[in-house]
Structures are given as structure tokens and as C-alpha cells.
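Below is one structure; the comments refer to it alone.
A protein chain is absent from this complex, but the other protein chains hold their places.
First chain written, first letter: the chains are A and B, and each begins at residue 1.
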């Protein structure tokens, strides 16, 4: 925890202060929970009404509010400013501890300055860890792994042999990087395991969620590109490529050898078949299922996916299906009756 | 393992004995596998026929069966009685072992009486562990965690900083409590991580399944209330509240800031969008997808969810869709033909 003046925070977020720029705040809190000495934020105008009762000492806003009793920090993007101010006030990287008692680090490993390796970690032969990186307890790095600078690998993360992790990568607890891809050659009615001799590369600024699995390539590389953010319990198959700044929500499944473009968003439990290409700036709705290549710049949902708006309309019809069937039967009957009565005339 | 007399077991389950109350049994077994010396149970009348061939020495029943050669324990709820008798006969909490060699416990941690901390555990600064709690090997408690009394944390469970766990909580292996919620502020085409500075609270008598993830709140608390039972591989997003005695089957996904009422049941792979409210006593069928607030006391299925019975009927129509389309085309054709022929008359 730290304190900051409103002036300092305005500089941090590229904004300006209405009120006393020397006012100190010590905590960012939500509109409902903020108390004196706190700064809060309004990221959507529907919450502006709450400002009349707020107990905070300052508020981050996109536009000045007249007659407000508390100080204001005005900036273009209050939600981004909230994230930056929260980071500034309340996130402290722990002091480096070096290789702590109870950690096992192979003699041939190269450990940078300011690294922390907690008890219970096992670091294999020829591993390289960049400066400032933290391994929480129980992290296992197999031989030949490289981890960049200022990374955070949370407890019980496993990185298998020869995988490469960039800088500022965050891996939540128990994620698994570089387990074998799922590949077998049919051999009569049984299966012969295809060795998975490729690797995984996580580029800079990637974040990987808890218990998420990124499988190593059969041959070559499974790659998560710069800035991609992957939530918990996601499966990324072998030889996939996930583009820069792409976001995947929990429980997504990407089958092997699929390439996803940059700046895509995959909703929870959505999935793709294997060997597909998904273009840039594609949004797949929750539980969408991609079974063919997808052109860039689309919003799709359903199984198989269709334009999201079409899907919304189609899904509204599903509860009407029994009625539709009855109606068709009734129409047929009426038509037959009519034909019959005409014949009889 | 232990033995008990039928009289003792009848007292345990609030029932009565038909036969010798001093008869000793040593094991509860299924109808098919029970042998002499065992007690078995019938929880549904469709299994009563099997009683003629049972080799058990006693049986738990809801109503007396005439002419049965073996002793009977009669009680209101044989299925609950089965669980209680099985617990009584075959579940022994291991003897406390204290802090075992190979465990690492911070000096500032407060460890209750009768606690067992297995080798490979790492217990951080200012952790508190209540009496009788067991940590199996590889459990990692980050700094500031509190764990109540008589809890069982299975191997490789991770609880991140400051999270709070009640009494009699059971956490299956490799579950992750308190990993970062999935929150980013768009910053141009990239994303800026929103620090997740809240916590997770698991109240008394909660059970969490293997590899299940309960994310810490961004600000505030993600709360699993008293008695909720969460199966394996479930995702609970940041700032969710899960009500008392709510049950979630494997692979469920609850998106952030959603509040689920008490005594709900979520079937396997079902999910909710974020920022929703689900009322009390709601049942969501397997793979149901909740996209709006849900009133209490309903049984819903489908994506988006609808009343379960409607969904059953609607799903039965899906295979008929191609036929329905053809029928509509044919009806249109017939109608046009009819109109044409009428004009020509």
C-alpha cells in the first residue's frame, strides 16, 4: 500500500484535477465501499447518480460534474485509469528473496538478478530465468526451459522441457505449459503414441489462467503471441497459434493446429475444431463452436457459428418449435380439406 | 474400519431394528457385493427384488419386508442412512502428525492443535490453521490465508493470499482458491491488467472439487456460502456469490459478478453469463446457459435457458427441422398451385 496525491495520479492517467492536486489518497475503492481518504471511479454514466452519496475523497470521471463536493480527476478513459491507479496504490511486487531454502535448482541453471524461487520449486538442468522473475512454491521447470524477466509463475505451475516464456508473463496457479499434445496413430484397433517433440512459446505480456493447458507441438511450436490473455481451465491444443492481444475466457477449447488471429475474443466454453484459421478481430460468443475457417472482423455465435444477430433471432425460435410443428400439420390438414372440398364442388 | 451393532446403527440413523440388535456388522456394501458380516441398503423399491439373493447380514430399508431371512434396520431415509453408516464404519480421520519433516511453515504462521501438515506443503507468513485440519502433500497457502477447524486440503491445493476458509471445508486435489479474476481494461488494442486485490471466502462445510478454480474478487469478496458443494473443473469467476447448499456439477462455468441463490443445482457443463442474479431453488439442466436473471424455484435448460419441459419438447423437434423446411416449401407450392387453379376456373 502507498499514498499518492491527486496531481500524481492525474499525471499517471493523463488527466487533470478539479480540486486540490495535493490531496492525498491511499486506496481505490468501489463507489459503494469507498470511505474518506479513498479515490473511486465512475466508468459508466449509469453510475453517476451514486455520486451524491459517495463518501470517497476523490473520483475519477470522464467529464466534470458540476457541484460535486469532492475532488475530481478527469481523464479520457476512467476504466483504464481505475486499473492504473489501483496498480499504483495497491500492488507491490514482493522484495526479491533469491533461491529460498527448500527450492531445488539444478547446477546448470542460469538465474538472473532479483529472482525469487520459493520453497518446493524444482528448476531443471539448463533452465534460464530472467531477472526479477518470481516462482511461487511448487513451480516445476523441466530441463531446458527459459523464462524471461519480471515474470510471475504462481504456485504449482508446470513448464515442461524446452518451452520458452517471454518477459512480464503471468501464469496463474497450476497452469500446465508444454504437456504432450494429443496425438496417436491408429495401429489396428489400438493407438500408437506420436511423440510430441515440439515446444510451447509464450511471448511477452501473455497471461495464462489457473489449470489452463497449453500443449507442446508434435513438431515445431505452439505459440501464444504477445499480450494474449487466457483465462482458467482453457485448452490450447498442439501446434496452435494464438494471435496478439487475443482474449479467451474460461473453459475455451482450441483444437490442434488452429491459428487464431490478433485481437480476437472467445467467450466462455467456446471452442474450435482443429486445423482452422480464425481471422483478426473476431468475437466468438459464449459456447460458440467454430467448425470452419472464419474471416476477420466478425461477431459469431452458435454451433456451428453464424452471425451473432442471426443466432439471437434463431435461438428465440427454438422454444417455438413444437408450436411450429403443430402449425405445419394443421396447415397441411386445412389445405387438404380445402383441396378436397374444391374437388367435391 | 470398525464394527458396530445394528442397535448402534439404528440409533445413528434414527431407525429401529427388526432382528437381533446386538448383531455386529463391519462393512457397508452394495446389494451385489455384500457378504456375510456386511450391512447393505435399499434406497429404491426397484432394487427390493434383489433382496432374495443378498448375502449380507443386514439391510437398511424404509419399510419392513416380511419373511426376510436377514436383520432389517428400518428408517425414514435409507439413502441418508447409507451415507451415515458408511461414514461410521469406514471413514477414519488419520491421526494428527503435526508439522511433518519436509513441510515449510513460516515462523509467523499460527497452527492449531491436532493439525497435520504433510511434506511438501508451504505455509506462508501470517497464515492461521484451525485445530484438526489436514494439509496433504504439496498444499501451498500464500501469506495471510486463514483455514478453519477440521478442514481437509488435499494434495497440491493452492490458496492464494488472504483468502479465508471456514470450518469442515474439504478441498479436493489441485483446486485453486484465490487466483486472479480475469479482468483487463482495454488500452488501445492491448489490455491493461486490473489488479485483483479482493479475496475468496469459503464458508463452513463447503466442498470444492479437483482442479476447480475460484477466482479472487477484483475489489471485495468472491464468496461460496455455507454448505455449497462444487464438483471438479468448475470455474467460479471473480466477485461471484454462490448460495448456501447450492450444488454445481463438474465443468460448470459461472462468469464474474454473478450471484446464485441458495439450494440451487447446476448440471454438468452449465454456465451463466456475468453480472446476473439466479434465485433460490433453481435447477439448471446439464449444459444449460443462463443469459438473464432467473427467478427462484424454476427448472431450466437450453441455451438460453427456458423451462426444462419446454426445452425437452423443443429439442425433440430439432431432428425434424429439415423435414419441417421441406414441408413448408411443399405447402407453399400447393397453395400457389391451388390459387392458380382457382384463378383459372
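Quick note on the criterion: a residue touches a chain if its C-beta (ideal position, glycine included) is under 8 Å from a C-beta of that chain, and two chains touch if they have at least 3 such contacts.
Source: prediction; values computed, not measured.
Asks: Can you say which of B:17, B:70, B:129 or B:233 touches the chain missing from this structure?
Replies: Answer from the full complex: B:233 touches the omitted chain.
Asks: With the missing chain put back, one of A:57, A:72, A:251 or A:283 would touch it. Which one?
Replies: A:251
Asks: Quick one: say which of B:263, B:277 or B:308 touches the chain that got left out.
Replies: Of the listed residues, the one touching the omitted chain is B:263.
Asks: Touching the absent chain in the whole complex: find that residue among A:147, A:211 or A:228.
Replies: A:211
Asks: Contact with the hidden chain only, please: which subunit A residues?
Replies: Those residues of subunit A that touch the unshown chain are 104, 120, 122, 138, 140, 142, 156, 158, 160, 174, 176, 179-180, 182, 184-187, 189-195, 197, 211, 213, 215, 219-220, 233, 235, 237, 251, 253, 255, 269, 271, 273, 289, 302-304, 306, 310-311, 313-314, 316-318, 320-321, 324, 327-328, 331, 334-335, 338, 342.
Asks: Suppose we count only contacts with the excluded chain; which residues of subunit B make the list?
Replies: 28-30, 33, 77, 79-80, 82-84, 86-87, 90-91, 101-102, 118-120, 136-138, 154-156, 170, 172-174, 205, 207, 209-211, 227, 229, 231-233, 245, 247, 249-251, 262-263, 268-269, 286-287, 315, 318-322, 324-325, 328, 331-332, 335, 338-339, 342
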